[in-house]
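The block underneath contains the structure these notes are about, expressed in structure tokens.
All protein chains of the complex are present and in place, except for one that has been dropped.
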């Protein structure tokens, strides 16, 4: 099985679970994530806890929910798909005529075969989602409605995993775990982040500590930020992952800073990936980058997606299912994340120790070294660029960008030059 | 009558008056302006007064001027149009053959039906302007010439009007009043500035004090600058108005600074106006922005015109008449000026008082507030942008520009957020 197929299998395993911003669906999801990573710290934050400007809400859980017609037949059934129930629906048991029922039904008239995804976290109400076609087919008459849910004091649950690095400087990877049966948004993000965490924990100890968050959207990031306010300044770079399983090209949304190292890094990796992509400016709308990039934190956190949310027809509908995402896409997304991590890890500033004129590379075997390589000319150019720009003012990523070369090549020749005693890494670099 | 029709009527009233850089034509024009605004301070500066590098010239007035043929018939007659006489023509009474007369006649060979506009302020001479067709039709013979003018010690006259604001920081609006019967250049500017002064004086007291100048070109702005040198630094923003009545799209010429708030403001207003327009870089040639933007003052003063001067065939000819300008254009120009003033007035920097994470807008009714509005989504985006960028470093105009939203919407939600206690205006903002 390819890595992509393994990721896809994990999406399929997580797909049926009824997640929301709180409740047992999140807990079950985090169990799977923990199993995949090989360990996950799960946090439970009590209802009513003040978190920044917000308050942790009551916990929501559902046993069953349905709408039945006069003959007792379930015409809408939560057991068939958790999308049928408006998330955070309050408990109800009632019989009502069709007209009254319809005030609680949500459809997509323009996509009459699809079921929408709807929530009502902060206004207490109940409702069902259904296809327009189904609602149109309902005959007049009385309907029995049952939402067997609990909305009670409990906890907000989130997961956190740290790959300890050589320093306490951190790279943050965050994804949301609050969506029910939607595959791209965001099971794709969850499985890619999980695998990334496992992979990076297995190799040699990285320079940065790598922090992975599996949190409910908005209230989850706000809760995490509130509980970690005094450690926020350790975050050097960050990435929100969402919607990374669909077949579209990549979208990278810059951090609020606009030109942070993470912004230049992801743009570089995508540019050299040969894959279709676009890099868009920051805007204060979207996923949890909204919170990380609020002006009081202003963290260098961007977002990686494939097709931008809300611009594809399956978005937030029952069509965001196991057909929308695919193994190859998941693997590609993981690969981009891995390369981003490699650039962040390998980037730094160097000093040319022989900065006056070019050093004689031939004498040191640095021409000879490349004699037999098919990429000899490109390597030689990379060496000249690294030597020329290693004045302490240019990071390797900046060298790569200016030279129009891949970071990996530039980092590789920098190592060779360092070994030859021609380069040294700067203290802060 | 629409506002545009009222402005057009005023252009028509001012059109026959013989204006120049000094003289009774300017005085009569300023009387009308004063009547329109409801008050105007008129300044008289004596001939010979040193103003910066210049000297106030002698005052020029004309009783009559004509060229008559051998039968005594006036073939060129100042009473028919003041354009026929070269402005500042010295008095003369003489009879001369056609050949000699022609040395004093100015025509437009490429536009043979039009009469040019010519001046000779600083070299004492006399001359007439006429259509090429008329000059070609003059038979050989003697002609009698009469310029019954005076060129004598007197005054340079200009008008000034201040709408007092809450602060002594000023917005300057300046237009030239020295052109004779030319409608677009610059009766259009005069009537738009007059009406703007009246409108802005009628509402609530503005934050800025608004200073309106009605001055002869070049020597007038130099005189005003010389007499107000110690108060120049009160000017925060300024606009020269000229040629704002023709049917062309708008032209905004940036101040010498190039990126002053007035520059960004007018560009923003024009961009969102839906009207054709262009924004051009500063150059040291043009109208009185030349003086305001001389390096010793370097004031943030731009110029608003419609079609750029000297690029339309009617420019500085008898075709710049009441047919070239129109009520709709005048009203549109006034509207642009009004919006510019509103942006300057409303612009400022704010601080997000809940900058860590997004504040919970729903709890404060700021989502509810917008529930019933058709522009709900745009308002919500505007709120998120204002909250995200209100870190004291971005003015509302900068927020609007970055968000791609109209200033008015951004200012409106900023007020709502301020009322909700989420925002406060910075001291210097």
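Think of it as A and B in the order they're written, each chain with its own count starting at 1.
What we mean here is this: contacts are C-beta pairs under 8 Å (C-beta built on N, C-alpha and C of every residue); 3 or more make two chains touch, one makes a residue touch a chain.
In this text the structure is predicted, and so the values were computed from the model without any measurement.
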Subject >> Selected residue (touches chain absent from view) among B:236, B:256 or B:379 >> reply: B:256
**OP:** Quick one: say which of A:312, A:385 or A:407 touches the chain that got left out.
**Re:** A:385
**OP:** For subunit B, enumerate the residues touching the unshown chain of the complex.
**Re:** 52-54, 122-123, 218, 221-222, 225-226, 229, 256, 283-285, 290-291, 293-298
Original post:
Which subunit A residues would touch the chain omitted from the figure, given the whole complex?
Top reply: 352, 354-360, 362-363, 381, 384-385, 387-391, 403
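Quick note on the criterion: only the chains that are shown with their structure count from here on.
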**OP:** Express in whole angstrom the distance between the two chain centres, defined as the mean CA positions of subunit A and subunit B.
**Re:** 55
